[in-house]
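With one protein chain held back, the other chains of the complex are shown just where they sit.
Showing chain A:
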Amino acid sequence: MNCRSEVLEVSVEGRQVDEAMLALLHTILLHRSTGKFHYKKEGTYSIGTVGTQDIDCDFIDFTFVRVSSEELDRAIRKAVGEFKEALSNSGSDGMGQISLEFYQKKKSRWPFSDECIPWEVWSIKVNVVNLANEQERQICREKVGEKLGEKVINIVEVISRHEYLPKMPTQSEVDNVFDTSLKDVQPYLYKITYQITDSLGTSVSTTMRRLIKDTLAL
């Protein structure tokens, strides 16, 4: 099975990075989260209800919809915060990429560890621009808002192709497909990683860090 990969690109001002990333990541997660599963004895299950919330951005003329889940929002904000910090500390031209990867776990026999098989990866390439004055910032607010609107439409187009989604799991397999750790909603298993592009165009490797993290987690 090939992993589906989608790339989105945005250019934003420094203070817009958080909101732009949250808008896109939450839009994707809205479509990749379900209500909590409640399995019944006969092998069927019922699904909880997903609420939604409109979020107005402060630095961008844009409103996006996210799943009503404080836990999920905290997790995404944490990842976006780390990405933004890495961008600011990198001393590069302000270019980086944050990736949201949905994966399935495949159980392996001992001594092999479980395999994580990605089935969809969304990569958001970010270019941070510096603006000279308030007028430019105002224009940027509107332009970035429009751009994010285009990206939301792109995301929805991909989703509506109804390409591969993991099969609905049995109760014993549910943790291989969904993140069941949240109280109120159940997103597909996902991980967020990022890379900062230095001025030479090579990526400072958080990939190594991710590999080590994954090994330790398993």
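Assume a contact is a pair of C-beta atoms (placed from the backbone, for glycine too) under 8 Å apart; a residue touches a chain by one contact, two chains touch by 3 or more; residues count from 1.
Keep this in mind: contacts and distances are computed from a predicted model.
Student: Under which of the names "Immediate early response 2", "Autophagy-related protein 13", "General transcription factor IIH subunit 2" or "EF-hand domain-containing protein" is the non-displayed chain listed in UniProt?
Tutor: "Autophagy-related protein 13"
Student: So one chain is hidden, and I want to know which residue out of A:Gln53, A:Ser88, A:Asn127 or A:Thr170 touches that hidden chain in the complete assembly.
Tutor: Of the candidates A:Gln53, A:Ser88, A:Asn127 or A:Thr170, A:Gln53 is in touch with the missing chain.
Student: In the whole complex, what residues of chain A lie against the chain that is missing from view?
Tutor: Touching the missing chain: residues 27, 30-31, 34-36, 38, 46-56, 61, 63-65, 67-69, 142-143, 146, 149-150, 152-153, 155-157, 159-160, 162, 168, 183-185.
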